[in-house]
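Right, I'll just put the structure down here and ask away after.
For this view, one protein chain was removed and the others were kept in their places.
Right after this comes chain A.
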Amino acid sequence: MLASQEKNTEYEDNTTIETKKTGNSVYKVDQLNLWYGEDQALKNIELDIPEQEVTAIIGPSGCGKSTFIKTLNRLTEMIPSVKTSGGIYYRNQDIFDKKYKVELLRTKVGMVFQQPNPFPKSIYENIVYGPKIHGIKDKKVLDEIVENSLKGAALWEEVKDDLKRNAFGLSGGQQQRLCIARCLAIEPDVLLMDEPTSALDPISTLKIEELVQELKKNYSIIIVTHNMQQAGRISDNTAFFLNGEVVEYDQTDKIFSSPDDKRTEDYISGRFG
């Protein structure tokens, strides 16, 4: 049993979720299987994801990495044909439990997608959208959230003079950082990033990578990436997925210097995929 197991809950009693760093896993994935109809996309996934570290998920197209990351905040259940077995424990609570409130999970687990997807609103409105839903109305508090979130996403200096500007007027890299700021506004515990830089130019990509290094001081980050060098640069741990299975999961230093499995070696050194 992990140390924090007895003290946190996201059940219907609305007890506050404990998210202080404990040196434990933020997620524990136990024999997770997932099917799209008859096709099995994830097979017996076993992973412990440490908190306040960056965990990269790598693997060729169709290996299940995006499915996996979406399952971590139950996005896959919106697809009717999806069936799962096994467990995913977020902070030691089974997220598949019938009593588990998915809305609470998603306030603690933010997600950033491949294409930046700001709302067609001002920068300010993008940030306050979530907090407002959560009932925050005080303008001063909202202003503070906007400033802190944009600072947290390394965007404040670039946009602080014109927060009423439409988000669509920002560059792709700025839009992606705005989406990250939007996640931060609801004070999450975990950030899931599904290929967050694949649509960005190299400089914007490096800005996001730098930002990830800053964010991991306060958040646990799980990032799916096609870019092996990116995984090498920014992650602490790397899981290599192939055909729906985890072939190897270890510290990134180990994976990129002397992986145990030949398939991992072949993939990271560009022999296939």
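The rule is simple: a contact is a pair of C-beta atoms (placed from the backbone, for glycine too) under 8 Å apart; a residue touches a chain by one contact, two chains touch by 3 or more; residues count from 1.
Basically, contacts and distances are computed from a predicted model.
Q: Which name from "Cytochrome c oxidase subunit 2", "Phosphate-specific transport system accessory protein PhoU", "Small RNA 2'-O-methyltransferase" or "Ribose ABC transporter permease" does UniProt give the chain that's left off?
A: "Phosphate-specific transport system accessory protein PhoU"
Q: For the chain that's not shown, point to the residue among A:Pro120, A:Gly135 or A:Gly270 touching it.
A: Reading the full complex, the residue touching the unseen chain is A:Gly270.
Q: Have a look at A:Asn117, A:Gln213 or A:Gln229 and name the one touching the chain we're not showing.
A: Result: among the candidates, A:Gln229 touches the missing chain.
Q: What chain A residues would touch the chain not displayed?
A: Contact residues on chain A toward the absent chain are 228-229, 232, 256-259, 265, 268-272.
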